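One chain of protein is taken out of this complex; the other chains stay put.
And now, subunit A:
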Amino acid sequence: MASTGDLEPTHYPARRAAQVALHYLNTHHGSPFRVFGLQQVHKASAEDVEAGGRKYKLDFSVTDWASGSAGPALRCSADVLFPRTERHSAPDVKLRCEALQQINRTAQEEEAFYQKHITPDSAVSARDIPDSYGNMSEEMQPFWRLARVAASFIMLRESSENTEFNMAQVASVTQQESSEEQLMLEFVVLLHDLPSQEIVQWKLLASWSPDRGVRVLQTEWQPRCPHATKPPN
């Protein structure tokens, strides 16, 4: 029942495709000090393509999520292709954002954070970030953002036209032994899918350094209850 041609920018088909583009943006440009959020979709259209996929063309604005809609906005355009294959496969994203390099670099904070935690005796371990009441300590914020960026890899990969993912909570973060000068972090994250309203739990191993950015090395879907339902997709 999807429409081809121009899409209403405030309706969910355009918004879901834009969120996929956001996940892509965060995997490439997210850091412990920057996570991007969708500000507004300006224009959107969709068309069926050969081999049974559906391509969305989007014109939208993003902000540094922490500063909300008040922060300076970056204008982006993206092509998001959702393949229509038998087994789910990740959407393909082509993204262009203006002035990406000109946004306030957070190099200093990144370096300080890196130096603090790359030392052998750093062994960060925490649960429930934020907690039930939305509390998150100053110290935990960069770890939350790292989790959000790492989770973006999963959310990007798992997305389809029928999903709209957000990270609901970081269930745990456990620092592992550093490797090749990368911070190594094991996260358990709870993802929330809006259309199904399901909370999906994933365990993942991610590395980060100011130079190499975030990389996700391992992911593992986790059943939430003993009698869990099938994994998504």
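Here is the rule we use: a residue touches a chain if its C-beta (ideal position, glycine included) is under 8 Å from a C-beta of that chain, and two chains touch if they have at least 3 such contacts; residues count from 1.
Definition applied: contacts and distances are computed from a predicted model.
Entry comment: the absent subunit's protein name, as recorded by UniProt, is "Carboxypeptidase A2-like", drawn from "DNA replication complex GINS protein PSF2", "Carboxypeptidase A2-like", "Protoheme IX farnesyltransferase, mitochondrial" or "Zinc finger RNA-binding protein isoform X9".
By the touch rule set out above, subunit A reaches the unshown chain at residues 1, 8, 10-12, 37-38, 40, 65-66, 69-70, 130-136, 166-169, 190, 192, 194-199, 225, 227-229.
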